[in-house]
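Yeah, one chain of the complex is gone here, protein chain that is, but the others are all in their spots.
Read from first to last, the chains carry the letters A and B; within each, the first residue is number 1.
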Amino acid sequence: MRQPKKQISSVEVRSFGHKSNLFFNILLAIFAFSCLLPLIFIIIISLTSEQSLLADGYQFFPKHWSLAGYEYLATMGGQLLNALGITVLVTVFGTLVNATFTSTYAYSISRSSFKYRKFFTVFCLITMLFTPGMVANYIVMTNLLQLKDTIWALILPLAVSPFNIIVMRTFFKRQVNESIIEAARIDGAGEMRIFLKIVLPLAVPGIATISLFAALGYWNDWFNALLYIQDSHLVPLQYLLMKIQSNIEMLTQNAAQGAQYAGGMANIPQEATRMAMVVISVLPIAISYPFFQKYFVKGLTIGGVKE
Amino acid sequence: MQGVNSTVKAKVKYKKRHPSFASRFKSNLPLLLFVIPGAIWMIFFFYIPIFANVVAFQDFHFSAGGFLESLRTSSWVGFKNFEFLFSSNAAWVITRNTLLYNLGFIVLNLIISVFFAIVMSQLRNKRLIKVYQTSMLLPYFLSWVVISYFVYAFISPNQGLINSLLTGSGGKAISWYNAPQYWPFILLFIGTWKSIGYNSILYFASAMGVDPTLYEAAEIDGANKWQQIKHVTIPALVPLMTLMTILAIGNIFRADFGLFYQVPQNSGSLYNVTSVLDTYIFNGLTSTGDIGMSSAAALYQSFVGFVLLMISNAVVRKIDPDSALF
């Protein structure tokens, strides 16, 4: 358990020489910066005044700055906080469910001693190839499962990812040696014990990866909310932001339509608000990701030092 | 192997009809239980609703009795709903674009993300790797709409950064959204750029899973860095590379809608190089909203994908049975 020094030296074997290390660092840094740029850019737009936006378009160095976008969003603070709460709840719980279901399924079909492995592999593959229609999904969710307007309607549709099952299956096949499992079985360990004590620690990098993607999926999901959620207390962040945006657009467009009754709506800083919403929806995950990544990378190194 | 005694009786009972079924079931039960939650999910969210796809062969009309009643009473029209995918001159253009772009993405993604994954796995500065990964994943979770604004900031006709540079250095401004010749490169670049983070992290996880003793052994044998990568790292990544490629081929008839719709801002003059199946279906069906035709389109994409996936899997199985999907 406690021999970290030796382990680190074994990580050392897979490293570049100093010169190529520097070269590749620069290369990656440039690329990584190009990936960061959009976020910086969006923050800039969100702080640009509407006038500048309309006159000069999107600029990295706008002439006039303004907080109007955030001010407009602040007027619906309570609603935003509630939506953020829903999103966090759904993301955390959903990711747990997703990682569990996905990895147990993948583990089973990765084991060559599992007799029904072919059936369940194909069973899973088929789901990736075809797409059931939206209408049919809607009927299953609302009629058969009766889950319309519940938090489950946001969690269940993403609770398993067939694509990740297939990825994890390959991962287990490669990283988990059948002979270890055989040995454990001879020692009298049950399948559950083998999975928890032997397989899981080996699979942490893979599980960390699929959890990350599951979490992103939940965080960014708005479509299930569109279909299944009517209750305003259950609206997740992304969907709320989309709703705010499309309503602003419509109100400004239709200002003439219902004009005499809807005066004043035309003054919302559209573009800046839109970007402020993007910032609000991206920033929490961009900020929390590095913390999350600590465990993620730890997982990666544990995965690397298997016997 | 315990508990065999207790099931002997049951075994004997079934022995005549199913010689090994009961015992096989018993020994597979724990793993079967692992599969059950996922399988149930697939039943509810795929295998039940998938039957509604029969609507692709119908002229759908509503009935007061609900959806199933509507399916029952709607008339069958054979392949008529599929016709719009093949009946105009655009059919050739969209099929060509969809295939070529996806092939481009498969190749570029494979090469670049494996390259990045290997580079990251070999870097000395573990902290920096973290920073790189965090930033590389950012584009992956930005929506296409946001990325389209970003692209617009560079190439907008009046105030775009590139045009400012061009005119600043005495050149002529380019009306990018009306200049189809540049777009294949722009789209390939943006599409690859956005997904590199995701893919290279997948490969990175796999590369970090390689047993370090293998490197030690290679080093002792006198292998240099490049030889180590070639003989240890890459072979370890091949199964995942094969898998990702087979899966991508299965989706080769599905284009990333946002990339081809939002980023070129659905500009009409670019249609020859930006129009793909998904945008064509979307543009054609938004106003009519015909669910028969949209299921037909989805079915067509799935069917072609299915055939291609079977073929590529068969080829892989011939070469390396271990890497095949099934």
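Keep in mind that, in the parts below, a contact is a pair of C-beta atoms (placed from the backbone, for glycine too) under 8 Å apart; a residue touches a chain by one contact, two chains touch by 3 or more.
Here is the rule we use: contacts and distances are computed from a predicted model.
Set against the options "Sugar ABC transporter substrate-binding protein", "cytochrome-c oxidase", "FeMo cofactor biosynthesis protein NifB" or "PadR family transcriptional regulator", the UniProt name belonging to the omitted chain is "Sugar ABC transporter substrate-binding protein". Among the residues B:S88, B:N125 or B:N224, only B:S88 touches the chain that is left out of the figure.
Residue in contact with the omitted chain (choice from B:F25, B:Y47 or B:F306): B:Y47.
Among B:P37, B:G104 or B:P157, only B:P157 touches the chain that is left out of the view.
Contact with the chain that does not appear here is found for just one residue of A:F93, A:Y138 or A:F163, A:Y138. Within chain B, the residues in touch with the undisplayed chain are 43, 47-49, 51-52, 59-70, 80, 83-84, 87-90, 156-158, 175, 177-178, 264-269, 271, 275, 280, 283-285, 287-291, 293.
Take chain A: the residues that touch the chain left off the picture are 50-51, 54-55, 116, 118-119, 122-123, 126, 134-136, 138-140, 142-144, 226-227, 230, 232, 242-243, 245-247, 249-267, 270-271.
Just so we're on the same page, only the chains that are shown with their structure count from here on.
Between chain A and chain B the centroid-to-centroid distance comes to 16 Å (mean Cα coordinates, whole Å). Considering their complex, residues 2, 24, 28, 30-32, 34-35, 37-39, 41-42, 44-53, 55, 67, 116, 119-126, 128-143, 146-147, 149-150, 152-153, 156, 158-161, 193, 196-198, 201-202, 204-206, 208-213, 215-216, 219, 225, 228, 233, 236, 239-240, 243, 247, 250, 291, 294-295, 298-299, 302, 305-306, 309, 322, 325-326 of chain B touch chain A.
The touching residues of chain A, counted against chain B in their complex, run 10-11, 13-18, 20-21, 24-25, 27-29, 31-39, 41-42, 45, 56-60, 100-102, 104-105, 107-109, 111, 113-116, 118, 120-133, 135-137, 139-140, 144-145, 156-157, 159-160, 162-163, 165-167, 170-171, 173-175, 188, 190-192, 195, 205-206, 208-209, 212-213, 216, 219-220, 275, 278, 282, 285-286, 289-290, 293, 297, 300-301, 303-306.
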